[in-house]
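One protein chain is absent from this view; the other protein chains keep their places.
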Amino acid sequence: MSRSSLWEYANPRTFVETTDKVLPPIAWAAALCLVVGLIWGFFFTPDDFRQGSTVKIIYLHVPSAMMAINAWLMMLVASIIWVVRRHHVSALAARAAAPVGIVMTLITLFTGAIWGQPMWGTWWAWDPRLTSFLILFLFYLGYAALWAAIENDETAADLTAMLCLVGSVFALLSRYAVNFWNQGLHQGASLSLDKEENVADVFYVPLLVCIAGFVLLFIALVLLRTRTEIRARRVAALIARERRA
Amino acid sequence: MVLQVTDLSLARGGVRLIEGLSFELASGQAMLVRGPNGIGKTTLLRTLAGLQPPLTGQIDAEEDSLAYAGHLDGVKPTLTVAENLRFWAAVFGGGDLETALRDFALTPLRDRPAGQLSAGQKRRLGLARLKVTGRKTWLLDEPTVSLDAEARALFEAAVKAHLAQGGAVLAATHIDLSFGAADTLDLTPYRATSPIAGAFDEALL
Partner (left out) sequence: MRALLLRDLRLAIRAGGGFGLALAFFLIVVVLVPLSVGPNSDRLAIIAPGMLWLGALLANLLSLDRMFALDWEDGSLDLLATSPMPLEAVALIKALAHWITTALPLILAAPAFALMLNLPGAGYTGLLISLLLGTPALSVIGSFGAALTVGLKRGGLLLSLLVLPLYVPTLIFGAEMTRRAAETQEYLTPMLMLAGITCGTIALLPFASAAVLRANLR
């Protein structure tokens, strides 16, 4: 079967049929990358001379941080598609992505704390990056809570899409505001867990593998959850149809 | 033709209610919308008023010519009768306050806070608002609920006067209202059957 345009996949039936075939290989690839990347990264790389072995947490921290942001970006794109073209699949995909993003953000925060503890002597510090992720976590919570609070599915899709759009602008604003806020106290503080500075080559390849693993994991989870949302909606529609007949 | 509806189909809560509805409403005409509960009378009126988009079909009416009166009256209890009406008159940029008060026998109540009105009086106030909108076509959803016989007579007289001035009325109601020669629109034959196969998102509607 050939598809004439990408929008064909917005048809729920096509989406489910396609993901039937596509999901298992993605899931296996995700598992492979994660296992290989994490074991390699944790056990087969030398300790960093400055930070000891805790720096290895970046194999969890960096990919989860990237995915926390990418999940929100995906939700933003899906929300825009819903607002413009009203394809139910994209609204459901955004809804499906939110919990995955929440978990990614939590992983980022926890691993950030674990990484920071030996360096700063405290489990939590109001470093601009961590603070921004904490605020992102709040945005995610609000988004998920709104989905849960609205009964009518179509209204919920509309409202959460607007929240995602507006929230994205403010999340960006918050990022700059938080940077300004932190710098105002410690000029040029070097508390940032900047991956570019600290990662030498020998760390780099397993990091890439982990990142790939997280990306594939995210895709697999979102596809899986979207399929579930589609099925749940189908059941609800069938029940509603029966009730009216 | 103050209102023309072509091949309209409506949905509510993701369920298709009405399809293939076409009708016309002329100046000076009154039409009663009938049908069993849940068929979509309220949805039809709200769609015509512009509060929700139809699934398919076309609604042709002059810009700003429709006035909607639903189940709720839009009455603020802490404002007086006159203040309530004056607000709506200012918002809609329409008709005369005194005539509206007089036509619905609200003149003696004009300075009473609306919270102290009986249910019937509040309904009369909600209907009086239609007059101050200055709009030609009235869309009424169960207008005579909580009106006693006397108030209903007032309402029918006001509608007749409105029709005589060239207005039109579309009312969803269970009760037999006498607006003179009123046409009836029964929605039962337009009840939607299963969705058309092959629709894009048909699995989810």
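Each chain gets a letter, A and B, in the order it is written, and its residues are counted from 1.
The rule is simple: contacts are C-beta pairs under 8 Å (C-beta built on N, C-alpha and C of every residue); 3 or more make two chains touch, one makes a residue touch a chain.
None of these values were measured; they are calculated from a predicted model.
Q: Among A:Val16, A:Leu159 or A:Leu224, choose the residue that contacts the chain missing from this document, as touch is defined above.
A: Among A:Val16, A:Leu159 or A:Leu224, only A:Leu159 touches the chain that is not shown.
Q: Decide which residue listed in A:Gly101, A:Gly116 or A:Gly167 touches the omitted chain of the complex.
A: A:Gly167
Q: Could you tell which one of B:Gly74, B:Gly95 or B:Gly120 touches the chain left off the display?
A: That would be B:Gly74, which touches the missing chain.
Q: Touching the absent chain in the whole complex: find that residue among B:Ala26, B:Val91 or B:Ala161.
A: Going through B:Ala26, B:Val91 or B:Ala161 one by one, B:Val91 is the residue touching the chain not shown.
Q: For chain A, which residues lie in contact with the unshown chain of the complex?
A: 135, 138-139, 141-142, 145-146, 149-150, 154-155, 158-159, 162-163, 165-167, 170-171, 173-174, 176-178, 180-181, 184
Q: Tell me which stretches of chain B touch the chain missing from the display.
A: On the chain B side, contact with the omitted chain comes from 46, 49-53, 64, 66-68, 70-76, 78-79, 83, 87-88, 90-93, 129.
We adopt the following convention: only the chains that are shown with their structure count from here on.
Q: Based only on mean CA positions, could you tell me how far chain A sits from chain B in angstrom?
A: That gives a centre separation of 48 Å.
Q: Which residues of chain B touch chain A in their complex?
A: Its residues touching chain A are 13-15, 194, 200-201, 203-205.
Q: If you look only at chain A, which of its residues touch chain B in the complex?
A: 10-13, 87-88, 152-154, 230, 233-234, 237, 240-241, 244
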